Structures are given as C-alpha cells and as structure tokens.
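Heads up: the structure comes next, in structure tokens.
Only one protein chain is missing from this complex, and each of the others stays in its spot.
Right, chain A next:
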Amino acid sequence: MVDASAIKGKRKKTTSVRLEVKPTELPDAPPIDTKYFTIYLANPLNSGESTTLEVLYVFTHFLEPFPAEIAQSESQLVFYHDTALILSPYHIKQQTTFIKTPSTKVESFIRMEPTNRVGTEIKYGPYEDRPPYSISPIHVHFENNSPFAVVEELVQEIEISHWGNIQVTEHYKLVHAGARHKGVFSRVDYQSRQSSNGASSFRYLLARLPPRVHSVYYRDEIGNISSSHLRTDSLKSELEIEPRYPLFGGWKATFVIGYGLPLQDFLFESSDDKRYLNFTFGCPLIGMVVDKLTIKVGLVE
C-alpha cells in the first residue's frame, strides 16, 4: 500500500527538538508491504506522562494519474490512496485525518463517517479507540495540474581544480511522469488558448544554484539551448531554464547544466593539513523528484 522505497522520516517537537529516527523491522506485524521506523524520544516517557510528536514524511510516485492518458485540452486527475487511520502498532485513542487538495475540483472520495469536505480540505474523523494495525482504505480523486517532473537519472560531476575553481556538470534525463499525452499536439491551441490547453504540461524549470556562480551553460546533445535566464544576487543564483519544447505526459528531454564555482567557498583547510570539501549535492532544480542520482567527484592528482 505504501510505496516504501522513498520514505523519509523526520521529526520535530513543538520546541523543535529533532529526534532520532531509524528504520526497523517488526516481526509480528501483519504481512503487508510496509516499512517501520522507530522514533527515539529525547527523554524516556514515564507512565502517565504525555508528549506531542510531529512527524513529517514524504512520498514520491504516490499519486496515480487516472485516466492514465489525457488529451491536450484535458486537465490531469489523480488518485490518492491512503488509509484514514494511521497504520500504527499502537492502540489509537483518537485520530483525525485532514487531506488538502491543490484545488477545489475533487471528482470523488471515499466516505468513512464521520467525513466532511470543506473547500480544499477533506476531514476524516475523529475516530476513537481503534486497535493496533487497523486500516480503513480511502482514496481521493482530484485535479492536480502541478508539473509531474521527474528526473529519471541525474549524473552530477564535481571537478575540483587547483586553479581555484569547481566545475559542476549535471546530466539530466527528465520525464513528465503524469498522465500520458494522447492524440494530437496542436500548437495553435497551445498558443492561443493557454488557460484551457496543456494545463498539465510544463515549460519552465527553476534551478537554485550557489551564489557567485559563473560560466553557466545549458545545452544538450545537439547544441546550446537558448531559452534560459540567470539571475544572481549575493545569497543565491537562480537559473530559469526552458526545455526545447513543452513537456506533456510521457515526453522526455535530456539536457546538461554546467557551472563553475569559486573554490574558496567550498574548500576548507583543517589544522592537521587536510582539506575538506563541503558541497551540498543533489538536484538544484526546484520541485523535482530524482529517481537515480550518481555523483562523481574529480579530485586533483
């Protein structure tokens, strides 16, 4: 039920104390494909005491486009599958689940009384006194036209030069992972009726690069792509790029972004004559899921 491959666990208290989270196995759990995480509390909880936990977890590839193929003029509908009760090895005394949708357009949702929908919010519960491992599957079918941009593969090459430069080259394989495009692509409609056409497609991507970036390029196998803009200030650099064509569901694009950075911003020298590179790796593109990330660091000889 839960696509466990990309679960990330983080946890905060109201005073924002981060707690340790580790994946575990529960041998006596029911045989469903589930991953469990143990949260280690900062102080042991004595009997009678209570604490408030805030848990944040992120899923990728979780929304299922339905219908799986849409035409240019249609907007994209997706299914969200979940359970109204949290899957928990503990007894649940009381639970309320809120589901927020990006727009008010909701095709359908499963009712699990008490259920209430107001605007962009669907409220399940409160449910009381449920046993461990109890589930009550729900799904919500709603409109979601936010770009389903997925980087299938990202290869990031970081080359350190002793001439005071770091050269970063990033090879992207981008795909629109939403509902597949079906039928014609009409440029007339796309350009003249932009509000109702190609709503699920996307044209622009934004990359947030470190400050003091220089020699930025954006190209692919067949040459430079002229549609990009770079804005720099002292805190960050923003690179707005546009693939050669708008991406509809299932369409792919590959491209390369490269940039140079001053070495002194990232290389530090320790007292024992060793040098450390402090570089944040990962995808600089905002709102992007990366399925496979390879990082190569080239050091000086």
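By our rule, a contact is a pair of C-beta atoms (placed from the backbone, for glycine too) under 8 Å apart; a residue touches a chain by one contact, two chains touch by 3 or more; residues count from 1.
The rule is short, and it goes like this: contacts and distances are computed from a predicted model.
The subunit not displayed here is recorded in UniProt as "dolichyl-diphosphooligosaccharide--protein glycotransferase", chosen from "Protein transport protein SEC23", "Mitochondrial ribosomal protein S24", "Glutathione S-transferase omega" or "dolichyl-diphosphooligosaccharide--protein glycotransferase". Note that of A:Ser161, A:Asn224 or A:Thr294, the residue touching the chain absent from this view is A:Asn224.
Looking at A:Tyr40, A:Tyr204 or A:Tyr245, the residue that reaches the missing chain in the full complex is A:Tyr245.
Which of A:Val184, A:Leu235 or A:Val300 touches the hidden chain is settled by the complete complex: it is A:Val184. Taking the complete complex into account, residues 183-188, 191-192, 220-227, 244-245, 250-254 of chain A touch the chain not shown.
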